[in-house]
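Dropping a structure here in C-alpha cells format, bear with me for questions.
All protein chains but one are shown at their positions in the complex.
Moving on to subunit A:
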Amino acid sequence: MLVGIPLEHENSAIEPKECAVEMSDYLVKVAEDRCKVSFARVFGFFAPRLRSYALKQLGNEALAMELVQDTMSNVWQKAHLFNSEKGSPSTWIFTIARNIRFDMLRKVQNRKEDICADDLWPVLCEQTPDANEQALDEQVTLEQIGHLFEDLPEKQKIVLEAIYIEGKSQQEIADELEIPLGTVKSRTRLALQRLKGMISDYD
C-alpha cells in the first residue's frame, strides 16, 4: 500500500514558465529514480486538468476518468521518453491524452477505419534511425566523384553538394529546399547511380 505521498490539491498559483521547468524536473526524477513524490506532484497538477479537458471532449464522466488514468499511467511508465528539448511537459502529456482519446473514440464509435493514433502522431515510439540515411556515405567517395560531378543535372547536383560538401543530412536538405524527404532521397539515389555509371565508363 502506498501511504504518505501528499497529493497537492492547489497549485494553480504556479507561474506558467516556472510550471514547465518544475514539471520537467519532476519528470526527469520519475524517469531516473522512479520517484513517487515527484510523480505525485505531476499527477496533482495535471490529473484534474486532464479530467476537465476529457470531460469537454468526451462528455462522459467514466470515459473521462479512464482517459486520465491511461494518460497518467503512460506518464509514469514512460517518463524516460519525455524530452524537455522537444517541448514542455504539458505538450507531451496533452499529446499522450489526445492519442488515447483518438483510439478510445475509435472503439466507442466502432469506426471502420484502420488508422490508429500511433500512425498519425508517433508520440510514445522509441526513435529508430533511418537505415537508408546511414548507408549513404559509404556508397561513393568525394575523390571518385571529382569532375564527373559537373555533368549531373542541376537538381541532383545541389542535393549531392549539400550532402558531400556541406555535410548536411537529407532531412536538413529537404527542409531547406522545401521539398519532401522522399524527393531528396530519390534525387540522391539517381545521382549516385548516374555517377557510378560514369565512373565505370571512365575506367
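Methods note: a residue touches a chain if its C-beta (ideal position, glycine included) is under 8 Å from a C-beta of that chain, and two chains touch if they have at least 3 such contacts; residues count from 1.
By our rule, contacts and distances are computed from a predicted model.
Undergrad: UniProt protein name for the omitted subunit, picking from "Amino acid ABC transporter permease", "Anti-sigma factor", "Nitrate reductase beta subunit" or "Polyvinylalcohol dehydrogenase"?
TA: So, among "Amino acid ABC transporter permease", "Anti-sigma factor", "Nitrate reductase beta subunit" or "Polyvinylalcohol dehydrogenase", the name matching the hidden chain's UniProt entry is "Anti-sigma factor".
Undergrad: One chain is left out of this view; which of A:V28, A:I158 or A:L177 touches it in the full complex?
TA: Once the missing chain is taken into account, the touching residue is A:L177.
Undergrad: Could you tell me which of A:V21, A:A47, A:L63 or A:L192 touches the chain that is not displayed?
TA: Selected residue, touching the omitted chain: A:A47.
Undergrad: Suppose we count only contacts with the excluded chain; which residues of subunit A make the list?
TA: Spelled out for subunit A, the touching residues are 1-2, 5, 7, 9-10, 12, 16, 19-20, 34, 36, 39-40, 43-53, 55, 65, 68-69, 72-73, 76-80, 87-88, 90-91, 93-95, 98-99, 101-102, 106, 111-115, 117, 119-121, 126, 128-129, 131, 174-175, 177-183, 185-186.
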